[in-house]
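Here the complex is missing a single protein chain, while all its other protein chains stay put.
Coming up: subunit A.
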Amino acid sequence: MNKPLRRIAIFCGLLVLTLLIRDNWLQYVKADSLKNDDKNRRVTIARYSTPRGDIIVGGNPVTGSTETKSNGLNDLKYKRTYKNGPMWAPVTGYASQAFGANQLENIEDGILTGNDDRLFFRNTLDMITGKPKQGGNVVTTLNAAAQKAAYNGLKNTGGKGAAVALDPSTGKILALASYPSYDPSSFAGTSNKDAEAWKKLQKNANPADPMLNRALRETYPPGSTFKVVTAAAALENGLYKSADEATDSPLPYTLPDTHTELKNEGNIPCKNATMREALRVSCNTVFGKIGADLGKDKMLEEAKKFGFDAEQYTPVRTAASNFPEEMNRPSTALSSIGQFETAATPLQMAMVASAVANDGKLMKPYMVDMLQTPNLDPLEKTEPQELGRPLSAQNAQVLQSMMETVVKDGTGKNAQIPNVTVGGKTGTAQHGVANSANPYAWFISYAKLPDGSSPVAVAVVVEDENANRDDISGGGLAAPIAKSVMEAVINSKK
């Protein structure tokens, strides 16, 4: 009987071995993915077990933590609070005990909770000395005054919109506002009240969609502001050598291969106008024809150099702006004046303005300046990074002079700032079926100080449902907001 007994012994050994292998698979191979699974409640418990680190703007935290009122059952000890939540929500995102986290709160969660591997040594030390675990801080690049100007400006129009300000020489995001917004404090906890607030903010309950980060995640047809890109393509490809060379632009202009006339807004002097003049009065015919003459490949190439058709990581991921890859000649003409399928995030258009202002060098936009350990030692600093050169310095200066003419005596007069050179471009983009919806009012601009440096580039988009249709134009609605943001940045430099 002993032979089968030995075999059964081997069989039992194999059973135990199988269990050991399975356990190694679970607790070693799959351990990290199980441990960090978003649905694993432990992730939330860890996130709120200690006061969260703060998100800092200009030396002051815009977030905080408060101890949760505990009935003994709540396993989450601390709750997130926000100062001026609606204004900063597009930057911070939210960290809610019940509904998870997004944007910076999610991306930098490891630092904020103190669980990041780079804090491991410190945590171990703390554990030995018996100090409680602490989260690190996220220092942003934002400028509080500019953000306030942007948010209040949008709020005052009463419509939906977004504004982005960049530092052209570094790519630092100075303002990132979206309106309507939400207060992430309102649903930071787990109570019924929080759930109620969360429900009310969802798109299906609230058509204004306050939780949409319009500055980064929504794309709009850029309208005439896209003519800056088209002008850059014309200069880069040598179609026209200077701003003051007369263009070959018939009026009326029929879209190629069609019998459809491309119209200008009103009766403006666009026949064979120079590019400077065409940008000043915003000629659809001139830039439509430039786009058609260059062809879709060259237009696409230039648009991509400015960052179109790619997601940006700021580190919050943006929506990809779109310049169509496949289209016929009339569509190319329409796309080149920011219509057809062209669509851009406000950040994208701010990048266009910043590249022009920075003499053709496009910097990678970013909003996290530095990660700090809990005792404020720098852990990681973001270095400015060049994303590309959409146009040469010489051509950039030509384009700057054109954009400055627009503000000096064109459609962008509302953005003028005393003693500061401002270059800009207005836009009014049609949308909706048969253009039935309210158009978007755009304004992109940059400011140049007397010393030649350019501290800020801005893009603003506003959709005003209550405004009279004719009143909407980039110059009227969006330019004043851009102006106040630029002023705020310039004043904070002083």
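As a convention for this text, a contact is a pair of C-beta atoms (placed from the backbone, for glycine too) under 8 Å apart; a residue touches a chain by one contact, two chains touch by 3 or more; residues count from 1.
As a working rule, contacts and distances are computed from a predicted model.
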Hidden chain of the complex, named as in its UniProt record, picked from "ABC transporter permease", "Cytochrome d ubiquinol oxidase subunit I", "FtsW/RodA/SpoVE family cell cycle protein" or "Molybdopterin-dependent oxidoreductase": "FtsW/RodA/SpoVE family cell cycle protein"
I'm checking contacts with the chain that's been left out. Which of A:R22, A:K131 or A:K241 qualifies? A:R22
Going by the contact rule already stated, which one of A:A9, A:A310 or A:L376 would touch the omitted chain in the full complex? A:A9
Omitted-chain footprint on subunit A covers residues 1-9, 11-13, 15-16, 18-20, 22-24, 26-28, 30-35, 37, 39-42, 45, 72-73, 75
